[in-house]
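Left out: one protein chain. Kept in place: all the others.
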Amino acid sequence: MKVLTLLEAVTDGLRSEMAADQSVVVFGQDVGVEGGVFRATAGLQKDFGESRCFDTPLVESGIVGAAIGMAVAGLRPVVEIQFCGFALSAFNQIANHAARIRNRTRGAMTAPLVIRTPYGGGIRAPEHHSESIEALFGHTPGLKVVVPSTPHDAKGLLISAIRDPDPVIFLEPARAYRAIRQQVPEQSYALEIGKAKVEAPGDDLTLVSYGAQMIEARQARAALAAEGRSVELIDLRTIYPFDAGTVVESVRKTGRLLVVHEGPQSFGVASELIATALDKAFDALLAPPARLTGPDVIVPLPRGERHYLISAEQVIAEARKVLAYEP
Amino acid sequence: MKVLTLLEAVTDGLRSEMAADQSVVVFGQDVGVEGGVFRATAGLQKDFGESRCFDTPLVESGIVGAAIGMAVAGLRPVVEIQFCGFALSAFNQIANHAARIRNRTRGAMTAPLVIRTPYGGGIRAPEHHSESIEALFGHTPGLKVVVPSTPHDAKGLLISAIRDPDPVIFLEPARAYRAIRQQVPEQSYALEIGKAKVEAPGDDLTLVSYGAQMIEARQARAALAAEGRSVELIDLRTIYPFDAGTVVESVRKTGRLLVVHEGPQSFGVASELIATALDKAFDALLAPPARLTGPDVIVPLPRGERHYLISAEQVIAEARKVLAYEP
Amino acid sequence: MGMFECFDPREGKILSLLDESGTLHAPPEGFPLLGDEQALTAYRTMVMARAVDEWALSLNRQGRMPTYALNEGQEANSTGALMALRPDDWFVPAFRELGGMLLRGLTLSQYYLYWYGNEEGSKLPPETFAMMPIAVPVGSHMVHAVGIAWAERYKGTDRVTVTFMGEGATSEGDFHEACNLAGVWKAGVIFYVQNNHWAISLPWEKQSASPTVAEKAFGYGFEGVRIDGNDIFAVYAAVKLAAERARRGEGPTLIEGLTYRLGAHTTSDDPSRYRKEEDVKRWRQRDPIIRLERFLLDREILTGEDMRTIRDECVTWARESFEVVERTEDPTLEDTFRYLYRDMPPILQEQLARRKR
Partner (left out) sequence: MGMFECFDPREGKILSLLDESGTLHAPPEGFPLLGDEQALTAYRTMVMARAVDEWALSLNRQGRMPTYALNEGQEANSTGALMALRPDDWFVPAFRELGGMLLRGLTLSQYYLYWYGNEEGSKLPPETFAMMPIAVPVGSHMVHAVGIAWAERYKGTDRVTVTFMGEGATSEGDFHEACNLAGVWKAGVIFYVQNNHWAISLPWEKQSASPTVAEKAFGYGFEGVRIDGNDIFAVYAAVKLAAERARRGEGPTLIEGLTYRLGAHTTSDDPSRYRKEEDVKRWRQRDPIIRLERFLLDREILTGEDMRTIRDECVTWARESFEVVERTEDPTLEDTFRYLYRDMPPILQEQLARRKR
C-alpha cells in the first residue's frame, strides 16, 4: 500500500499497464517532456521512452483519430485531452468512428482506446476548463464513460479502461486531483466498469453522485447522520453503461432518491437515473425523486463560479426536502 | 393558402425571410446551384443571387465558424449541414462558440445564426444519414433546438428561428420531408419557439412526441380512440427550451405519460421529460411515466432499420400498458 | 525529397505515361513499369469494376438497390495503386475504390451487400484484408491511416499504408491534421487524392484556391505529385515509388490523381443540374479502360474477342453476386444490439429483451 492523490493514482495506473503491456502507448499534448499540464504522465517518457509516451501537435481530432488507427492495428492507445471542453473538436472522431468501428465492421475491428481528460469546475480556471460533459458521451452509443472519485478507484478503473476491448472516455475530476489522499495497493488491480459503489449504507434516502461532487455528498451524508437521518450514498462511477441495478435496489429500499452532479440539468445524468428508477421502482417511491444539478448555463469564470458549484449545504437542504416529503 | 410538403414549406420559409431581410444569407454544401441534396434551397440562388445563397467547400466546422463571424458582424446566416451526423465535426464551433458568445461577452455580442439539418431514420440511407442527436444539442447551454413535424410548423418555426436573436439548431425530419402535405399560408408568419402544441385533446393518457415520430403517434392515437381510449397528443416542437408547462399540465390531467422518440434512450429527451413531469406532477401520477425510444444503439443500415424504428403498433402496445397500469 | 523532382506540381508538371491513344511513353529513369501480365490483371479488374457499377445502377433504377456511389471513369486510380502495394500493406479507402477492393479479394457479393444496406458488407477481418471499411464522413478517415502507419512502425513491420480521398475531402480539417501528423511522425503513409473535379455539385476550382491539390503537401514538409489518374501506368509508378520511400522510413507522399467522375455523384444525384454534358464527353475520351484496351490490342496481349469474353464474364459475375445478396438473411434484432460492445452490458440486454416482447 502507498498513500496517493487521485492524480498520482492515475499516473500509477498508467505506469502499471505500460509495464505490463507493450501495446499500451500514451500520447497527447505536453504529456511527454512536460509530463502533462496536471502532471498526470510525469516521468512516463523518461521511464518508458519516447515511443511509449510522446507529445503531439495541437490536434485534438487528430489525436483521437490516430489513436483509432493504432487501436485497429492492435495497440492500446491512451490519449490525453488537456481539458474535456477541448474534446469537442474530436467529437466527430469519438462518436462517428471510435464508438462505431466495432458495429460498423460487425466485430471484425475494434477501437480499444482510452481518452483521459479532466472535467468539472472549482479550479479557478479560464473558460472551457471547467465543463462537465459526461452526458454527451453517455448519450453516444458505443462508448463507455467512467468517472472515478477516489485514488483507489482511479487506478483500478483506469487499468480496466485500458484493458477494455472497447473505447472508454475516462473523465478525471480536476477538483479532486489533489483533494483526497488514500491508501492504494502497490500492485496492479482492475475494478469492473459498469458497477456503481454503495459507499455507505442507509435506509431513509438514496443519494447518488460521482466524481468531485462526491466530496460534498459525503459531507452531506455525515451531517444528515448527525441529525439521525440514514442516507445510502452511491458513487455511480460509470456513466455508461450505468449500474441501474444498484441504484434501483437502493431506491426500492429507501423509497427516496436524490441525484447530485455538476453538469447541466436538462438531458443530464440525474434525469436519466430518475427516469430509470421510475421504470423499476415506481411502486416503492415515497417521494418524487429529486435532482440537484448544475443549471442549464455555462460554467461561470472564477469570480462567479460559486453560483454554479453545489455546496454540501445545498445537498443537505435538498436531501431534507426529499426526506420531509409526505406521500 | 397553398398545399406544401414539409420540404417545400422549409424552402418557402427561407424564401420569405430572404425577401424580407437583406441580412439573411443562406450557404452550405451544394445549396446553391444544386439547390441542396434534398432540394430545400432549390431556386434560392437563382432568385436572390450568389451573394445571398451560395455553395461552400466541404467544411462543416468552417461553415458554422464563418456563420458565427457573419452573425457577430450583423448578418443572419442560415447554414445547411447535409445530415446531422456531419454536424459533429462542427460541434466545437456550435457548443464552444455559437452557444457561448453572448454569455462570454455579457451580451455585447450575439450569434443569431440558424443551422438547418435533416435528422432521423427511415430513409434507407447509408451510415451517418439517420441519426437523432437532438439531446446532444439540448444538453448544450446557449442553444435553442427546434423540430417541426408539419409543413405549417416548419415554415412558421423556421421564420422564428431566423429572427431569433440566439443560435437555433433547426432539425428537419428527413422521413417527413415529403410524407405530409398541408395547407400553408402564402404570407410570412412566426410560431413561438419554446411552445409545445396540444395537437389533440384527451383525458386518459398524455402522449408526447415530435418530428417524424409524430406520424406514428397520430396513428396510435386514432387506433386507441377506436378502442375508446382518449389520448392527449402533444407535439413538443422545441427540444430546448422545452415547454414543461404544457406537458405537466396535461399529465396533471391524465395522470399517465408516454414519451415516444427515435433517438437513443439514455440521457435522451424522454428521460428529461419524465424527470420534469415527476418534479411537478408526482402526486397526480396514476402510472409510471413510460419511455418508448430508440435503444442505445447505432442506427442500423437499411436492411436492419426496421429493428430500430418505432411503429404505430409499438406505440399502441406501450400506450395500452401505461393505460392498464393499476396504482 | 527529390523523388518526384522532375514533376513539381508548382511548375504545372503532371506524370503521365499512357496517353489517350494507348501509346506508352518511356518513363523517367528509375520509374517502374507495369508488366504485360499485370496490365492484364489491371484490365480485368477495371472492367469488372465497371460492370459492377453498371449493374448496380440498373438495380437501383429497378428499386432493388438503395443509394449507390459509382466509380465510373476513376477505376485506374485504386486499381493501379493496389497493384503497386503488397497484400499486407494497409488500405484505407474512401468510397470510390472498387478496383482496389477487388484486388484485395473482397467478394463482389460482400461489396454489394454493403451498398444493399447490410453491415455484414463491412465485416473485414484485418488479417484477411488489411483494409478499413468505407468511411462515410468525408475526410475523417485519413487520420486513421496515419495512426495505422505509426502503429506498424512501432510494431517493427515494414507495412505501409495508403489512404484514398476525393479532392473535396482535402478541405476538411481532419485532412490537415492527418497530413501534419504524418509529416511530424514521418509516417509511412501515402495520401492518394482522387481529384475527380467534383464534390457532388462543387467543382474543384471552388473547393480550394490552390492551383493543385498536390502542392498542399509541401506545407506539411513532404512531397506532392500530380499524375494522370486515368493512366494505370502512371498510377502504378507513382504509388510504387511512394511506397518504397515509405518503406524506407522516409515518410509520407501525397499523390493527386487527375481523374473525372463520369457518372452522377450517387444514384440519388442528377448532375445535369450543375454540369455540362460537353465536359463529361471530353473526359469520356480519356476513359482509363478504353486507353488500356488500345494498349493491350496494340501489344496483341488481348484480342477484341478476348475483351468481349472478359466483359461478359464480369457482367455474369456481377449479376450472380447480387442474387447471392438478395438471398442473404437480413440482420436480426439481436445483430442490432450485439456489436456495440464486445460484451453486451445489462442495459442493452434489457432494451433488447423489451424489444423482443
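Should a chain be cited, it is by its letter among A, B and C, assigned in written order, with residues numbered from 1 in that chain.
What we mean here is this: a contact is a pair of C-beta atoms (placed from the backbone, for glycine too) under 8 Å apart; a residue touches a chain by one contact, two chains touch by 3 or more.
Note that the structure is predicted; figures quoted are calculated from it, not measured.
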In the full complex, displayed partners of the excluded chain: A, B, C
Selected from A:G35, A:P167 or A:P241 as touching the chain missing from the view: A:G35
Hidden partner chain, touching residue among B:F38, B:Y119 or B:F242: B:F242
Touch with the omitted chain, as defined above, among A:G69, A:G85 or A:P289: A:G85
Residue, one of A:L4, A:V24, A:V59 or A:A98, that touches the chain absent here: A:V59
For chain C, residues in touch with the removed chain: 10, 171-177, 180, 183-184, 186, 206-211, 215-216, 218-222, 251
Footprint left on chain B by the chain that the document does not show: 25, 51, 56-57, 59, 61-62, 65-75, 77, 92-93, 96-97, 101-110, 141-142, 144, 165-166, 194, 241-242, 244-245
Contact set of chain A toward the excluded chain (per top definition): 29-30, 32-35, 37, 55, 57-62, 85-86, 89, 124-129, 265-266, 295-298, 300-305, 307-308
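Everything below uses one rule, namely that only the chains that are shown with their structure count from here on.
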Maximum centroid distance from chain B, chain identifier (CA atoms): C
Gap in Å, rounded to a whole number, between the CA centres of chain C and chain A: 41
Rounded Å distance, chain B centre to chain C centre (Cα mean): 37
Residues of chain B touching at least two other chains: 61, 85, 89, 127-128, 266, 296-298
Numbers and ranges of chain C residues touching at least 2 other chains: 119, 137, 140, 173-174, 335, 340, 347-348
